[in-house]
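A single protein chain has been removed from this complex, and every other one stays in its place.
Then we have chain A:
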């Protein structure tokens, strides 16, 4: 097999490699810049994601069929047992729900008495986690609900243990969740015992979050529970985020480094809740409050 095959046609006509390569390499770089700076590529991306999805489901169809068949032939007694356990749990949670219902009524009345803005119940829908995605940079998961189900970019995602992340890309039948443990993800939080508000961001290592800009005067204690503060208008108030594991003086001296243990909740649970909050009306307000780009701020001053 060594050497060019006697069948290889060296004189075959070919399109110019250099021109073609130059064109597509330039197109790729242009797309990267455009995609990184603004969100115009979303429809194209959604189309490609739809094709990728179709390929993926087509190939995994046989294995899923086998799994379903195996589940179907599972022993009956196991299912009966499971049913009993579930019934018990249902009764328990039904009672809990009733108790919480009365509590939330009471809470609403108290809030109205204080003339505070009432916390409206957020409509949420359950979706299945399909698989973990990886491009080496980010921590993301794919779920089986997309724009057809009403999912939009920016919606918060929760599991039974607490806040999991945020929808970052939406396709027709699937969407991508960026975890709060991701480096690019920020969550406004409230420390429940010291009543300090701050912003935490992921460290990228999978189960810790960090907050680096809290003043030294704030008395944050180790073991304190951390919940969302609801200040950004995207994450509803009071979703559990994690527990404080360490409070250390920061590099600058007057600030503290707070580490928060927030185990990745989405990888282990098969279902997630997507909260259908109104992301459209809130996002521009946040941008107006603080322009992220320092150059923009400078221009505004002029």
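To be clear about the criterion, a contact is a pair of C-beta atoms (placed from the backbone, for glycine too) under 8 Å apart; a residue touches a chain by one contact, two chains touch by 3 or more; residues count from 1.
Here is the rule we use: contacts and distances are computed from a predicted model.
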Pick from "ABC transporter permease subunit", "Hydrogenase formation protein HypD", "Rod shape-determining protein MreD" or "Butyryl-CoA dehydrogenase" the UniProt protein name of the chain that isn't shown here. "Rod shape-determining protein MreD"
Any idea which of A:25, A:103 or A:222 touches the chain not displayed? A:25
Touch rule applied to chain A and the missing chain gives residues 1-8, 12, 14-15, 17, 20-21, 23-25, 27-32, 34-36, 41, 44-49, 51-53, 55-56, 59, 131-138, 140, 168-169, 171, 176, 178, 183-184, 204
